[in-house]
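Of the protein chains in this complex, one is absent; all others appear in place.
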Amino acid sequence: MFNMEKRDKKLLIIIAVLALLAPFALNPFPTDSAMAQFNAGYPDLMQRFVIFGIFAIGFNILFGLTGYLSFGHAAFLGVGSYSAVWMFKLLSMNVVPAIFLSVIVAGLFSLVVGYISLRRSGIYFSILTLALAEMSFRLAYSVLTPITNGETGLQVYTNDPQILMGPDSPTVTHLFGLEMRSSYTLDIAGWSFDFAVGYYLSAIIMVAAFYLSIRIFRSPFGLMLRAVKSNQQRMNYTGLNTRPYALAAFVISGMYAGLAGGLLASMDPLAGAERMQWTASGEVVLMTILGGAGTLIGPIVGAGFIKYFENIFSKINNSVLHEWFGFLPDGLENGVIWVLEHFVGSGWHLTLGLLFMLIVTFLPGGLVEGGQRIAKRLRRKGADDDDAPGNKTPAE
Amino acid sequence: MSKSDVTRRGVLKTGAFAGTGLALPTIFTASSVAAYTNAPTGGGVTLGFNVPQTGPYADEGADELRAYELAVEHLNGGGDGGMMNTFSSKVLKGNGILGNKVQYVTGDTQTKSDAARASAKSMIEKDGAVMITGGSSSGVAIAVQGMCQEAGVIFMAGLTHSNDTTGKDKKANGFRHFFNAYMSAAALAPVLEKLYGADRKAYHLTADYTWGWTQEESIAAATEAVGWETVNKVKTPLASTDFSSYIAPVLNSGADVLVLNHYGGNMVNSLTNAVQFGLKDKQVNGKNFEIVVPLYSRLMAKGAGANVKGILGSTNWHWSLQDEGTKAFVKSFGTKYGFPPSQAAHTVYCQTLLYADAAERAGTFNPCGIGEALEGFEFDGLGNGKTLYRADDHQCFKDVLVVKGKENPTSEFDLLEVVEVTPAAQVTYKPDHPMFAGGELGKCNPGA
Amino acid sequence: MDAILLQILNGLDKGSAYALIALGLTLIFGTLGVVNFAHGALFMIGAFCAVTVQRLLSFSFVTIDETKTDFLGNPMKVKTPYLESWFGPELGASIIDWSVPIAILFCIPIMLLVGYIMERGLIKHFYKRPHADQILVTFGLAIVLQELIKHYYGANPIPTPAPEAFKGSFDFGVLMGFDPNAIIYPVWRLVYFGFSAVIIAAVFAFLQFTTFGMVVRAGMADRETVGLLGINIDKRFTIMFGIAAAVAGLAGVMYAPINSPNYHMGMDFLVLSFVVVVVGGMGSLPGAVLAGFLLGALESFSSMNEVKALLPGIDQIIIYVVAIVILLARPRGLMGRKGVMEE
Partner (left out) sequence: MNILEVKNINKRFGGLQALDNVNLNVVENTVHAIIGPNGAGKSTLLNVLVGKLIPDTGSVMFDGQSVLGRAPYEINQMGISRVFQTPEIFGDLSVLENMMIPCFAKRDGSFELNAMPPISGQKDIIERAEHMLEDMNMADKRHMHAAAMSRGDKRRLEIGMCLSQEPRLLLLDEPTAGMARADTNNTIDLLKQIKEERDITIAIIEHDMHVVFSLAERITVLAQGTPLVEDTPENIKGHPKVREAYLGETAV
């Protein structure tokens, strides 16, 4: 089944199971406990995890395999979101045409950007992508406001045409009547778990996207992309034209970004221009490097890591800290809180910055490689492994 | 963060959800039949304070947060009660809202629509917030307002000045206490005419995004109505940090007034640059060259330093006002934090009190009930004089302050002086005014 | 004509800031081979040197003035800077007024030290690492630095005016026979331009005419060979990092009166400075300077009303348009060397 090797199948199954059980896995703490602050199992954040996972998986096909470091991929995500919202405005709130169009438009846009940028390599390529994306952002914010609704962000108004909208059609995004925002809450003892339609749609698409990326990694095309990264000179003198390979990877990753953008808009039908800013492009670069560029699962891990900090750490405020450390004697309590408040709430950026530095310094290769190293050490402790030293497959 | 109830989440049920085939015991609790999103069930009610904590408006966000904390303290009966004592409505008793202790969660908007919505969503979905409030820019306010409308919670806007918030993007679940670009212009124009004369030529520099445009449109229309001529309107890129190339040609354009439709860092820099070029000391057309900043804030004035001296603008509120409400608020804020509150702090404090009061009067947290209680509500004692929450667009109508940068500040907070209090009637417009046309409030959405 | 002359002045002025930052960035890249995303943060720290010196100089003691009241109605606490009480109000105030020029002296050792600590403590571990890792770690460092500044100085801009003597503007138009007010330019910006020119010239002279500079230049061209000659190039590179940091810091300290410093000013300049460096050509010092002035000038011209009327929004994107055009026309920017950062 699935035409894959055993270890890949295992990985896919793990991801699928994790995605399925995320509402449980991400809410490990009882709702009333002090630790509930760290729960991440609410629909919006879970959706963000998987959607940015898709974005990073796609980015990794370009950066992880070919080594071309694009600093403009957020533009494709933004274009995807805009296309999706336009579909909601023009047709109906059904997400299928929206997602479909977002992938197509992002693909076309990335074809243009890729065609121009891939004429150069290295940092020159990076700056070209950065320039093209930043141009898109700035124009979307100002001159293109009729199309993008500028600062406010493109949204659906009741007086939009919506030609496919029947009198009974849902007015929120839906999949053939199944509303994205509808959810079940399951309460067991002190725990509370959310199961949202939007999350499961995104998760299924993410698993499919992950499956596709495994297939690409393991295909002859994937091998060619790794060859592009390794030695373009040899590629050329082996009768292989590197440009279309890199361009294909660029467009595929652009389509992944468009898919992510379309899904973001499907979960929440508003598309803001900031989605296209260079900081957003930088974020996906950081996700991929942090998780482990060129590894299959790294980008998802990196995406989850950054989104977790952004959404969970930024919400820890002083009163939360006081609640946590209320048991300490006053002087000590204030001391602890004084230290911690640098790192949470409005200080969450500082924590993130420090973690970037620590991870890249001590875990070269990202979180996944760090995890592998720990796993290896544990295994070695158990019994001497039969891993031949040369048996390392580069792109796991 | 511990909260007492388990099932705050409004369960949006469609019955269509059939995907996962769970064989687990599904224990549905009372909330699944609640009438609205995040109905409080235990003894507490959770409010969501969504302010910029990172990015250029972080200081404004921090000040908003201080005011929110103060408001919560007062609502729960702590502190000196602040403006609760001067508020014309007397239903708030210091025992929380409807007997529920007020709790709050905070989040970071990063001054980005996406992040703001994510943060607001987590407050609604995870923390069970029944009301979202905050923000320090119009893009964010409009984005979050739209989301609250969909989710079925009330949005009490923080600092947002664009006409669109209660104009083409107005929503039934959203309410704005802060004034807007039209009001700034309507308040400023007569003062400008009085001080600088009717025969003036204005040159506009405008931040190139929605708020800037509505500000420019409003002030240009208002000044043209008193006889001024608009020489030029120039858009400046949002990301600009140096405005020299936009300011350099001003002096030679024949204009004798420069209007800076900028806010935040943009305004600090453009004003600083304009003063560097010596515009304040020049004579053009036989008159003193003047600079106008339609939307002022004290925090911005602080950033621009001595450059604000003598420069006119408008503001929603200022701590030096001498009415009872203002004095009470400044006293309790100043005592707690050691410095006077900003207008952003003031507006969010008012919004919190107004929300709590509306809930008390309506006897419910249901957004529709609260909406009804706020619509057409007239009140006084919150520092702006008599104020009306207009039913047609959920905009507050109240006096607008025209202020000037103080020539001889006595302290680091004493940067602006009130030149005139423009009465509410003068800044009121019809709900169908063309600058506000295009949107519909729609119907209130209680969520579940 | 006068409008064009004005924009030429503007271009020189903007360009000198770009050129200074890009120069430091290129020095670090050229000598150490490190892509330094924290360079904008160094510029920002420079600007905050000015803020800090201003604060130190106006360090005050508090007296209670019973005749006045503060905003709460309590007796007013009046702050008097120690300097004013030591040297008398006039001299004290004028020393505080001169805090930015004083900060220049203060800034150089600070920045050298910051650069030294950064290079020895962090950057040196990343010489052999992929550029992506360098970007990640220096980006992390940039965030940490700016968050620390934000924590202690707040997010709002802090006014740091130039000395009274440099305030106001200079009327070129009159000199050249135009009407008064036709071409006026702020004095401090002219000082900034002159100052930048001096620093750029000093860096070039240092690299051109000193043995130290010659070795560094040789090292930039071919690190291994120079290493083989038994010269301890690493130590020199550490010093070069310090110098690059000092150049960025000086650019920042002088910039403080132009626009009030805030904690994110470094990030605002970061992308732009990379564009400048790349347009100039990776590893080329003259290229960086040339590109800085070129982009500054083009940005100024694009903001002219006549140009904007023709191409709406062009001033938003001109930098990027120019970058794209140059990179497509010249594969390695204006003066880039072959094979540098092309993998």
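Structure notes:
Letters A, B and C name the chains as they come in the text, with residue numbers starting at 1 for each one.
Just so we're on the same page, a residue touches a chain if its C-beta (ideal position, glycine included) is under 8 Å from a C-beta of that chain, and two chains touch if they have at least 3 such contacts.
Not measured: the values here are computed from a predicted model.
Taking the full assembly into account, the omitted chain touches A. The chain not shown here is touched by just one of A:R181, A:K229 or A:K307, and that residue is A:K229. If you put the hidden chain back, the residue from A:F24, A:Y157, A:F221 or A:F325 that touches it is A:F221. Where chain A meets the missing chain, the touching residues are 3-5, 215-216, 218-224, 226-227, 229-231, 233-242, 244-245, 248, 252, 388, 390-394.
Keep this in mind: only the chains that are shown with their structure count from here on.
Among the pairs B-C and A-B, the greater number of C-beta contacts is found at A-B.
Separating the CA-averaged centres of chain B and chain C is a span of 35 Å. Computed centre separation for the pair chain A/chain B is 33 angstrom, with centres defined by C-alpha atoms.
Shown for chain A are the residues in touch with two or more other chains, namely 138, 142-143, 349.
Shared interface positions of chain C, defined as residues touching 2 or more other chains, are 313, 316. Taken in their complex, chain B has these residues touching chain C: 55-59, 62, 208, 232, 234-237, 239, 241-242, 244-246, 248-249, 251-252, 265, 268-269, 272-273, 276-278, 281-282, 284, 299-300, 302-307, 319-320, 330-331, 334-335, 339-340, 410-411, 413-414. Every residue of chain B that touches chain A in the complex is listed here, in rising order: 1-4, 6-7, 9, 11-14, 16-17, 19-20, 22, 24-29, 31-32, 53-54, 58, 61-62, 65, 69, 104-108, 112-115, 117-119, 121-122, 125-126, 137-139, 142-143, 146-147, 150-151, 164, 169, 208-211, 235, 237-239, 439-440, 442. On the chain C side of its complex with chain A, the touching residues are 35, 122, 125, 129, 131-133, 135-137, 139-144, 147-148, 151, 271, 274-275, 278-279, 282, 312-313, 316-317, 319-321, 323-324, 327-328, 331-333, 341-343.
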